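Okay, handing you the structure first.
The other protein chains are all here in position, but one chain of the complex has been omitted.
We just call them A, B and C in the order they show up, numbering each chain from 1.
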Amino acid sequence: MQYPDNGGYMIAAYVVAAVVVLVYAVSLFVRLRKVAR
Amino acid sequence: MPPAEPVLAAREVTRRFGHRRVLSGVSLQLVPGEALLLVGPNGAGKTTLLRVLAGLLRASGGRVERRGQVGMVAHASMLYDALTARENLRFFARLHGGASGGRVDPLLERMGLSARADERVGAFSRGMTQRLAIARALLPDPEILLLDEPLTGLDDASSEQVLAVLGELRARGRALVIASHQLAELMGVVTAVGFLTRGELRAVEPTAGRDVAAITARYREVTSRA
Amino acid sequence: MTREKAETLARRGTLLTSVALVALAAVYLRALMFTPVERFQGPAQKIFYVHAPAAWSGLLAFAVTGLLSVLYLWLRDRKVDLVAAASAEVGLAFSVIMLTTGPLWGKPVWGTWWTWDARLTSTLFIFLLFVGYQVLRGAILDPETRARYSSVIGILGLVLVPFIHMTVYLFRTLHPDPVVMKPGSPALPGDMLVTLLTSFGVFTLLYLGFLAQRYALGVLRDLKEEEASRAVS
Partner (left out) sequence: MRDALRAAWTIAGKDLAIEWRTKTALVSSLTFAVLVLAVLYFARDPTAVGAVDIAPGALWVTFTFAAMIGLNRAFLLERENRAMDGIMLAPVSPQAVFFGKLAANLVFVGTVELVSLPLFILFYDVPIVRGLPALVGITAMATLAFVAVGTLLSSMVVRTRFAELMLPLLLLPFLVPPVVGAVQATARILADRPLSEVEGWLKLLAAFDIVFVTLSTFLFEATLEE
């Protein structure tokens, strides 16, 4: 089967989403650690 | 004669700003013709207590009961610098409605401001602004008058004028609460003194038969208690 | 809330977030490796499996903030405000995903990075509104005033969204745009649907985990401030 060749966009989107989620998760973790000592 | 009904009563009033507890469990009551002087170190909660009593601040806990109109003189004049003295009073008189419109000119006269009634407030001295602020507070002929440091920044003449007006108001059966450091000047006006420290009203005692020195000593004693 | 309770909540939130992150990895694996490629849109269609659930979590977060704002003005309970604020911040994180993966999907599929359709425009403005919400919170020191003012913005925002939607709808009907394929309109085949629904579940879980953590953080900061102010006086 012939697909449009746009896998690059897909990879970019998945990477961006993962980075945002992980950065936010880490930021929450760090802030919680700081306030809880 | 039956004891007079209180016009102003605070019961267990608490006020917090965020986490800071500024007032805790303050109770007091005033009948007509009483004048309470609130003394206490800076930051004791005097201004906050007056604002809560006036209804400008909500109490975080407890209740405030007012029977009658409240007039207030605070640090800030509550006046518009761009308007003249007369315009300021007319504006607030219109908001109050009733007979207060007719009191504008007599109050200007009483506070010694008639001659400069048509000048802008922005150009007034501290003493004139303060006298005008008192006139504004008296517009609705309030049963309860709250004053925050009414004598600060006034020269002797202005001071005497203000004291005379306050004495007259008390004699006419108005209830007064005055927060001030100027105990000596106000001795002739007030009937009771309340010691406010760290948001607590430690004691309220009559001034009759005591002199400044005795009250000052008592103030030290009460406020030094932990 | 006591410190112990807040710390327990923080731990549970962290646990929930960790579980959701592992599940997200599983969703990634399933979406990328085991879900068939859509014939017309190609691999880019798979962006949809993260974009739509992230958008859902983001909008859910803002709706929660809006509704809690109404509740705050009614109950005046500081905890309500802290949850609303927590939800707003979490919503911003999801919005960033929504607003970046959206164009990455739009470019190959629609042929344009951005189009001013009702959905995109509304979400953009909701995002901007909540940036304003955060900035406003940062500019007020008194917690009680902060809570009241941000509630006002939350409520106004809640009411504004349908108006923006309507505005764009009217704008579009006057200027018909190139045919846009609406995502989600064709019925997805079974495999894809399962991936999508799983992802929705995982992102909801992630929202709840973040929310619990962020709320616990708010409570803990609050308690710390309280301790500090007690130490002073």
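The rule we apply is simple: a contact is a pair of C-beta atoms (placed from the backbone, for glycine too) under 8 Å apart; a residue touches a chain by one contact, two chains touch by 3 or more.
This structure is a prediction, so every number in the text was calculated from the model and none was measured.
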Neighbouring displayed chains - absent chain, whole complex = B, C
Contacting the left-out chain in the complete assembly, out of C:115, C:167 or C:198 = C:167
Looking at the whole complex, which of B:64, B:79 or B:215 touches the chain that is not displayed?
-> B:79
Which residue among B:19, B:96, B:116 or B:218 touches the omitted chain?
-> B:96
Touching the absent chain in the whole complex: find that residue among C:140, C:208 or C:223.
-> C:140
In the full complex, which bits of chain C touch the chain not displayed? Write them out.
-> 73, 125, 128-129, 131-132, 135-136, 139-140, 145, 148-149, 151-153, 155-157, 159-160, 163-164, 166-167, 170-171, 173-174
Contacts of chain B with the missing chain: which residues?
-> 54-58, 70-72, 74, 76-83, 87, 91-92, 94-97, 136, 140
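The rule is short, and it goes like this: only the chains that are shown with their structure count from here on.
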Chain centre separation in whole Å, for chain C relative to chain A (CA means) | 14
CA centre of chain B versus CA centre of chain C: separation in Å?
-> 51
Where chain A touches two or more other chains at once, the residues are none
Per the touch rule, the chain B residues reaching chain C in their complex are 17-21, 198
Complex interface listing, chain A residues touching chain C = 1, 3-7, 9-10, 12-14, 16-18, 20-22, 24-25, 28-29, 31-32, 35-36
Which bits of chain C are touching chain A when the two form their complex?
-> 7, 10, 14, 17, 21, 24, 28, 32, 37, 39-44, 46-47, 50-51, 54, 90, 93, 96-97, 100-101, 104-105, 107-109, 206, 210, 213-214, 216-217, 220-221, 224
